[in-house]
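Of the protein chains in this complex, all but one are displayed in their positions.
Labels A, B, C and D are assigned to the chains in the order they are written; within every chain, residues are numbered from 1.
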Amino acid sequence: MNSADVILDVKGLTTSFQTAGGCVKAVNDLSFTLRRGETLAIVGESGCGKSVTSFSLMRLLSRQAQIQGEAWLTGRDGERLNLLALSETEMEQVRGRQLGMIFQEPMTSLNPLQQVGEQIAEAMLTHKLCDRKQARQRALELLTLVGISAPEIRAQQYPHQMSGGMRQRVMIAIALACKPQVLIADEPTTALDVTIQAQILRLMRKLQGEVGMGMLFITHDMGVVAQIADRVAVMYGGQLVEMADTRTLFRRPLHPYTQGLLASVPRPGQSGRLAGIPGQVETVYGPHLGCRFVNRCAQAREVCRVDRPVLFVHPAQQLVRCHFAGL
Amino acid sequence: GEQKLTGAFDVGSAGNAQKFNPLTAPAGFSFYNKYFGTLALYDVGLQKIGGDLAQSWAYAKDGKSLTLHLRQDVKWHDGKPFTAADVKFTLELVKNPAMASVFSSRLKDVSAIRVLDAHTVLIELAQMDATLPDAFTSIMMLPSHLLSHIPAGELRSSNWWKAPVGTGPFKWTRYVPDQFVELAANPDFYRGKPMLAKLVNRYFKDASAASIALQAGEIQFSSMTLDQVRENQSTRAVDVIAGPSHVLNYIGFNNSDPRFKDVRVRQAILLAIDRKAIIRSIYNNTAILGNCVLTLPQYVPADINPYETSVSKARALLKAAGWHQTEALEMLTYYNDQASKDVVTVLQAMLAQVGISIRPRFVDGPTFGTLVDANKFSLVYAGGGNGPDPGTLIPLMQSSYAPPRGVNRMRVNLPELDQLFSAAQQETDDARRTALYQQMCRLTNAQLPWIPLWVGERFGGFARNVQNVIWTPSPGGGRYQDFPERWSIR
Amino acid sequence: MHTLSEKYSVAADSADAILSFARVGITFQTRTGMFGPSRLLRAVQDVSFDLMRGEVLGIVGESGSGKSTLARLAMRLLQPTSGEILYEGKPISTYQGAQLKQLRSDVQMVFQDPNASLNPRLTIEQSLLEPFILHGRGDRQERDAEIRRLLGVVGLPVTVLQRYPHEMSGGQKQRVVIARALALKPKVLIADEAVAALDASVKAQIINLLLDLQREYQLSIIFISHDLPMVQAMCDRVMVLYLGRLMEYAPRSVIAQGGRHPYTRALWRSSPAADPDCRLEEQEMLAGEIPSPLNPPDGCVFHTRCPQAVTRCKQVVPALTRLNPQHGGACILFENPSEIN
Amino acid sequence: MLKYIINRLLINIPTLLAILVTVFVLINLAPGDPVDAFVPPNTALTEQQKAVLRHELGLDQSAPLRFIKWVGQVARGDLGYRYKDGALVLDEITSRVGPTLLLASAGLTVGSVLGIMLGIFSARRYNTPSDHALSVAAYLAISTPAFLLGILGMYLFSLKLGWFPTGGYSAPAEKGLLQTLRYLALPAAVLSVQFIAILMRYTRAGLLEVMHQDFVRTARAKGLSAGAVTLRHAFPNALVPIVTVIGANFGALIGGAVFVETVFSWPGLGMLFLDGIESRDYPLIMGIALFMGIAILLVNMLTDILYSWIDPRIALK
Partner (left out) sequence: MSHSSLGAAACKKFTSSKVAVFGLVVFLSISLLCLFSRQLFSFDPNAIDLDATLLPPSALHWLGTDQIGRDMLARTFAAGRISLLVGLASVLLAVLIGTVLGALAGYFGGWVDNLIMRLVDMVMTFPPIIVLMTLAAVIGSGTGKTVIVIGLLSWPLVCRLVRARILSVREMEFVAAARTLGAGHGYILFKHCLPNTMDVLVVFSSLGFVSAIMAEAGLSFLGLGVQLPDASWGSLISIAREASVLRQYPWIWLPSGVFIVLTALSANFIGDGLRLIFDPKTNKE
């Protein structure tokens, strides 16, 4: 791995919340790196901490969240910034410009009182990338790029006048407006139909090529993962359970969860019931013994209940957290 | 530079900007007479009436006429001479029902006005009226040559009053509604050119604001409340002039109400009230106790009942009168100042001690008038002008003036009192009139048609740099010789 | 049962239809700026179909093609500007009182965005209790038990009950919304992208659950999704919408083979396969942009992007043609069945 | 839009009429007769004089007739004469409109700007000492009656410092704008103090309400500074109640800020109105009620239009 190429280096990220029911450790000791121009897909069980990871990196969590660890971002001019240690004003410089984010909730994430064109242009104006007129122009271009027709009209519409997929695309346009170094995309295409999705994926890849944008791509769609990701990280219960390059992961998933995940994807022509992973999803509350996945794992044995598995490095840089993966 | 004196000559609810018709206005005379003139004037002590536009007057032997001799050197502000025609015009205007002048009742015995020559007027009377000179101190003379062509009904609220022409020491220059009236010296004034170049009357709705303006030197005069006087005692920012108001505060009751028919009830009420304590603690000793409806010392005989406070006597009297009360009596008042509120509260407490429970009700003037005229009241706490001429009381106490005919709102109906009033009115001899009024005092002291309490003092404050100012605090009384042409600022 | 929509129905036999759309259309007025001109946006135009008892009907289509609008129309959240929607043979606009209440428990919907459809001020428990309270079902214990059962079914721990929506992940919220929609044991479930935010394994679980309900209780489902493989896997029939218009309806078998309508085919081509070795190529994707619904093209709305478009497509709006009782569409290719293939 | 405005204006006509009828009924029910009000309680007028006055004022006619006559007169653009001095009611009102609007808009502008700024400040410092201090200050301000505030201001700025006159008004045309401002300063300040407090509370609450919404997070993710996020995103979403409060107060102030006007001898409509009531001057009261009615209806209409301008989800119907 060429370390000079590393654009985002996350070490031991741990995020916990204080809630009525106690302390929730949503992300637990997560480490990964992201290279220039690379797409790292994060997949995993719903609620395993993917979004919290991205909010932690963006430092957008409310003050009741506690974040630990380090996250080094290589800035545009090569400087290295620890995102988790920056002051709020420094962070403002980073957000949007160096580190963009697409949010999961398209309906509520747009300002209901501002025309969407304005909202896109604002991103560029904030970082003084161009003047107002140019920003407007760029906003129209971006809308076209994300596949919204009649951008002149749409730019003047308000979020409530758009369909879910359109709002999602507006979000994407906002995040892409400043061509950030690193883009965190939290399920950016869930609300999109396949043709637009394909178009958006293509657009993202193009930008990656242009500006060497690194991308953390959070999704549940294994098809999308296969399409866009260079590497895949699989999370379960706040932890990284497997990480490998895309081809390896699809060919030879090591962790039983990954295996189950891939098996759950319906194949063309398949009909009726889907495979799925049986068993009750685990709560992420509190400390735990043993493996997180133990309750749903078909291969679980006694040791899995009592002994916490560690990340195990396989050949070909495949990481896996399972007692039996090496066997 | 030119001397300019600004004052708040009318403050508070009495401040009636815009209503400049002196024949219909209820207040503001002490300013009107800076640009209008009257036939007669009181001296500063409000004891004796002297001449002003009329140099002298004389009643005929039979008392059926009065001859006025006018000054000859008087000119209207437009340069035209002031003559007997103007007097005739003005007095007829007052009598004209269409004018609805508040003074019309004062001239009710005047049957005709004749111009004898340019400066002599003969007033024919249906019967002798000794209070006419007092009325002449209030009626401002108006220029016949400018107004006679306007019908009285129209004249009453004509715009002319907002640019009037008078005979006074100052001329009207301008008026800004609700703000001020500005007068300029009248160089042709018959007593000489005023020292001040300008005299301004500023209108304040709020007495405290006027007081602060006075302290700040924005104005040089303002009438003051007891409270402001008290406050001034600590700062001594201005010179305070104090004097009797000639307004008797009384507890009025509905004389037609059978509950008050028994004089012992009335006496008990008066006995229950510790007036001295009230005067001491609420009025800071600035009020004069009254035991009858008249308070000028010369009219008060020494032998009247002083009604020294005695709760036990009051209780006994009530008991004797068979007083029994079922519900609280409403006590109406149109006063709204803090001192009056305190007074009413104290009255309430004191009357409660003898078993008379009252419920105060504060209303505004029109409401008061409507309620009382409609006979929907039992008690009032009010004030009535009782001087300087006791004739002022006639419309308030003579039985023929009971509503709806007039403002004898308490429905006083004492034939002896009526007789005394008319006797005094027809009596030209001062000593005999005084005796009649003393008689009246005795009568009202015994009968208590009103329950007299006290006559308060009023106050005015002058900036320390004004000179030669003569002012008496009695707005309810007549006009007096204040010689405004001599006022000046140091 | 005789339905109004029979004439236009996409189903062969509408006798057993539970929910029918008869030439439904809706137009929105959109304004640009305070004083801007107001424009008409035809979000749904002339859509007819029948949902059979116990059927899973898939609706796919481009973003903005009116899928959610259709769902909202079915839920009586929007009034159609034309046409009629019938539930159990009776126009839903005429439901009132107790009947309406029944309708509200019979037909349930899972909204596209779970975040927006949960009241942020209510805990998950309060949100889940709502259907029971509203329909006066069960006593406190029964409700509690039922809520716990539902949570188990959608794979959530009971600990989430005390949480607020903002303390949950997207997928968790989505499952809460599904649980809420199932609480009343509806007869019709309209699932608008109901499983989009779930990971594949949970998604499979939920879909299996729905299929079980369908089988056991004759639950009818309208399943709105972008995921063609998924739709094809679980739906009996599929409707394809484009710009608010019906393009094709077909049984699973036809869809599984890629469908007949050029648009359906294009959708298939763009569907990413879960295989990193067969990435989508440029030429496989649909060319051009989706036209604005504010300003739809004349003729066939798809002609601007259709690889098979001919001149006539620009002029004539293709009629809805029925190839066979189960299959039909609006395309000139369908008008002359022999030309197909 | 235009249609809405026209519709709304048309609806306002019967509303206005209803308002006027009610006011008319109320003043006629109120105790106190204009003729009684004409003279002080102890001044004698004979019944004959009163009858003359009543006739002259038209008070001998029945109330409904008087109302109808008044409406007819108004339709011809004539608001009648004041009972008291025969001045044209229209003139009286128009002469006060300037000062009234000047005072109201000065007070409201200063108040809105400062109130909103402080509200934003205290929302951003939610639950800190400075937030609490501002809360205390706000309640102190609204608990202090206008007269007290006015007198205190006068003591300080007129008496002690001598910066501003104690009261009065000077038209700009008369002694220049600067002089007008000197007269305006104190009353406007007193008026705005309470308004600052009120708006500050509403702004703060509104902001707290929206600060945690998802779109605020989006704005932050764009890299907007905390201030810009608040101003450009949170604030507009909190604006509806603020506009409502400003609108309601402006509406009320068009009828005059009675207390402030009284303390500072400001020749506004409020004082005129009070005078009208004290003297039961029906034409004047009705004239001002008409003016206030129109003004408040228009302000309310404007507020409603503003709502839909602020929040496009709110449709004008």
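Definition applied: a residue touches a chain if its C-beta (ideal position, glycine included) is under 8 Å from a C-beta of that chain, and two chains touch if they have at least 3 such contacts.
If you're wondering where the values come from, they're calculated on a predicted model, not measured in any experiment.
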**Complete:** Touch with the missing chain holds, among B:174, B:230 or B:432, for B:230
**Message:** One chain isn't shown here. Among D:79, D:151, D:186 or D:221, which residue touches it?
**Reply:** D:151
**Asked** Among B:300, B:344 or B:382, which residue is in contact with the omitted chain in the full complex?
**Response** B:344
**Touching the absent chain when the full complex is considered, from B:281, B:298 or B:428** = B:281
**Complete:** Hidden partner sits against subunit B at residues 208, 211, 225, 227-228, 230-231, 234, 274, 277-278, 280-282, 336, 338-339, 341-342, 344-346, 348-349, 359-364, 367
**Request:** Kindly note down the residues of subunit C that lie in touch with the hidden chain.
**Result:** 72, 75, 77, 100-101, 104-105, 107-109, 111, 113, 116-123, 125-126, 130-131, 134-135, 140, 144, 161-162, 164, 166-167, 177, 180, 184
**Asked** For subunit D, which residues reach the chain that was dropped from this view?
**Response** 11-12, 15, 18-19, 22-23, 26-27, 29-31, 126-127, 132, 135-136, 139-140, 142-145, 147-148, 151, 197-198, 201-202, 204-206, 208-209, 212, 240-241, 243-245, 247-248, 251-252, 255, 258, 273-274, 277, 285, 288-289, 292-293, 296-297, 300, 303-304, 307, 311, 313-314, 317
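Rule of thumb we're sticking to: only the chains that are shown with their structure count from here on.
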**Prompt:** Going by the stated contact rule, which chains contact subunit A and subunit B alike?
**Reply:** D
**Request:** List the centre-to-centre spacing of subunit B and subunit D in whole Å, with centres computed as mean CA coordinates.
**Result:** 38
**Request:** Could you give the separation in Å between the centres of subunit C and subunit D, each centre being the mean of its C-alpha atoms?
**Result:** 54
**Prompt:** Hey, what residues on subunit A touch two or more of the other chains?
**Reply:** 105, 108, 161
**Message:** At least two partner chains per residue is the criterion; list those residues in subunit C.
**Reply:** 115
**Prompt:** Of all residues in subunit B, which touch subunit D in the complex?
**Reply:** 13, 18-21, 24, 26-27, 97-98, 100, 102, 104-105, 153, 156-159, 161, 176-180, 202-206, 208-209, 212-213, 215-216, 218, 334, 363-371, 373, 382-385, 395-396, 401, 404-407, 409
**Item:** List of subunit D residues in touch with subunit B within their complex
**Value:** 30-34, 36-50, 52-53, 56, 81-82, 84-87, 92, 95, 147, 150-151, 154-155, 158-159, 162, 165-169, 261-265, 267, 271-272, 278-280
**Asked** Can you list the residues on subunit A that touch subunit D in the complex?
**Response** 58, 60, 62, 88-89, 92-97, 100-101, 103, 105, 108-114, 119, 122-123, 126-127, 158, 160-161, 171, 174-175, 178
